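Structure incoming, see below.
For this depiction, one protein chain was excluded, whereas all remaining protein chains were kept in their positions.
Here is subunit A:
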Amino acid sequence: MAVDIGVVQEALKGAAPILLATLGAVIGQRAGVLNLGLEGVVYLSAAVATAAGPPWGCLLAVAVGTLYNLLYYLLVNDLALNQILMGFAFTMMAYGVGSQIARPAVGKPIEKPLVQGVEIYLAAVLVAAALHLLLRTRLGVAIKASGDDPASLDLMGVDVYRIRKIAGALEGALASSAGAYLVLIYYGSWSDQLVMGWGTLAVVTAMISLWNPLLAAGASIIPSLFISLAYTLQRLTEASPHLLNTVPYLASIAVLVLAQLAVRKTRLRALAPRWLARPYIREERT
């Protein structure tokens, strides 16, 4: 039983960064942008936080991550470059640059932070509630409309490009705080493989949560639970740690499929942003 509680506590701690990045992905995908570069934002900000160290590393990581995400939005939104492939390229570039930035910190512990318990997850849930409220404001409605029907939003006189960039800034800030959290609070050290997959899992969790910030608070526990379970099983069983490391990704795909099949023939299907991964080009408005 003690083990079970430990797994749940670990899962809640690990769910905080996934929730933060998921909330970023919810905002971005709601605005119609499928950002696979989120993995890169998490990685790069984690590397910056490592290199600068606490407490300024956190602020610097958020600033760099937000700017990096905004650059992605400028390219895919204003210049209509392919969202999926640019996201992929941004991730690869962030891996290269990030691993170089944080190279001197490999193997060195990072100063212990003040907060490191499950209260972090509760704080992240509060952020989720705040975002849920944001999506009900005028700005939030505009963000949702830019992912559902940008042409109509444009006809109403709202600048779709600007709205998407605001969403991109919010997404970048949330994802990069997830990256800073991962190294400064969750792991307390850096290695090149540390962040591998956390940002991508958040992209999946946003879909599983049907793009709802409050549901995201629950959905973010799923990958985190499997990550914690993999660590626990590594300690308790003879199973290969390499194979156990695949479990969170495979479980996330399985849950995504189940969620998609469950909502397929219901009205919930309409929640999916209709313009997800499609660029909006004003001159092609019909």
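Definition applied: a residue touches a chain if its C-beta (ideal position, glycine included) is under 8 Å from a C-beta of that chain, and two chains touch if they have at least 3 such contacts; residues count from 1.
Just so it is clear, contacts and distances are computed from a predicted model.
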| item | value |
| --- | --- |
| Options "Ribose ABC transporter, permease protein", "Nucleic acid binding, OB-fold, tRNA/helicase-type", "Methylmalonyl-CoA mutase" or "Hydrogenase accessory protein HypB": UniProt name of the undisplayed chain | "Ribose ABC transporter, permease protein" |
| Option from A:Ile163, A:Leu182, A:Val203 or A:Ile227 whose C-beta touches the chain left out | A:Val203 |
| Touching residues (missing chain, whole complex) on subunit A | 34, 36, 75, 78-82, 84-86, 88-90, 92-93, 95-97, 99-100, 196-197, 200-201, 203-204, 207, 240, 242-243, 245-246, 249-250, 252-253, 256-257, 260-261, 264, 277, 281-284 |
